[in-house]
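Every protein chain of the complex appears in place save one, which is left out.
Right after this comes chain A.
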Amino acid sequence: MALLEVEDLSVTFARRGQRAVHAVDGVSFSVDAGEVVGLVGESGCGKSVTSLAIMGLLPKQPGLRVGGKAVFDGTDLLQLDDRSRRDIRGRDIAMIFQDPLSSLNPVIPIGLQVTEVLTRHRGMKGEAAAKEAAALLDRVGIPDPKRRLKEYPHQLSGGMRQRALIAMAVACQPRLLIADEPTTALDVTIQAQILELLKELVRDSGTALLMITHDLGVVAGMVDTVNVLYGGRVVETARRRPLFRQPRHPYTVGLLGSVPRLDAGRGEKLNPIPGSVRDLLPWPDGCAFAPRCARRIDECVGEPPELVHAHDGRSYRCVNPEPLPGMVPAPREEETA
């Protein structure tokens, strides 16, 4: 059985007098124990909202509706009351956020921000907690951890801050780690280090990782299964290799085509996907990607496309998928990792 089974998750923001926004619209995917799963898509496709909904961290506001199921180890997280949810958060499911500076409390030393998790979930206090916190910082590769514990976020570099956040997330050896764009705010060399660290932690501890990213390079480097999101729906799910070798959904094709490549010929232009994810549908239903799609046909605009389960275990939501064999060569791992 899967560790996390998200089924038909939907998140709707309704404002008085305005059209309701379906930020997430029937998203389903699963994460097995110890597996690394990617949620990939461009800004505004609903990937962050999906993760926040699973964690129960969406800002409480009138008009917010969360539907569907998110079953973690047999319990539906969406049905839990606030208290039991707090018990699970940080202990069984932990999360790493995008901007390490704003995600850390500026007026509290790093040490307390690590030990408060230990105190809350593992009942550790005082000396023992401080020792464990130092060990955690050491484990995520922060040199001189004893001194760092006393420091404040503004005294740490960007990479160090993200490492500290990771230390807080893995403090209770969670079974699932959700990383929401963990490298986006960092510069390229630090990005690689942080990804390497995450890979290592996942490998050593057997923690499952849900990696949320817009960066296909990140996906190619570490993810086992990829879910491509568009307009609040999963449009394609596949293992990493087949996805890169033979993308079926035109959006996935477009995403892969718009990645700059070092081995591209001189003067060769990038192929961006025309339009923007915010382009509104001129029709009530149908494929959300249709307005930007090169392979659009008449059937695209009627009913929303069903998820097609192909024989090779992958699935896509398209009535006119890219034919096999794929057009885009799969990148070799060492190029993209």
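We adopt the following convention: a contact is a pair of C-beta atoms (placed from the backbone, for glycine too) under 8 Å apart; a residue touches a chain by one contact, two chains touch by 3 or more; residues count from 1.
Rule of thumb we're sticking to: contacts and distances are computed from a predicted model.
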Per UniProt, the name of the complex member that is left out, chosen from "Sarcosine oxidase subunit alpha", "Peptide ABC transporter permease", "L-lactate dehydrogenase complex protein LldE" or "Cell envelope biogenesis protein LolA": "Peptide ABC transporter permease"
Of A:42, A:116, A:138 or A:196, the one touching the omitted chain in the full complex: A:116
Of A:72, A:97, A:289 or A:316, the one touching the omitted chain in the full complex: A:97
Of A:24, A:70, A:88 or A:149, the residue in touch with the unshown chain: A:88
Touching residues on chain A - with respect to the absent chain: 55, 57, 59, 82, 85-91, 94-95, 97, 99, 102-109, 112, 116-117, 120-121, 152, 154, 165, 168
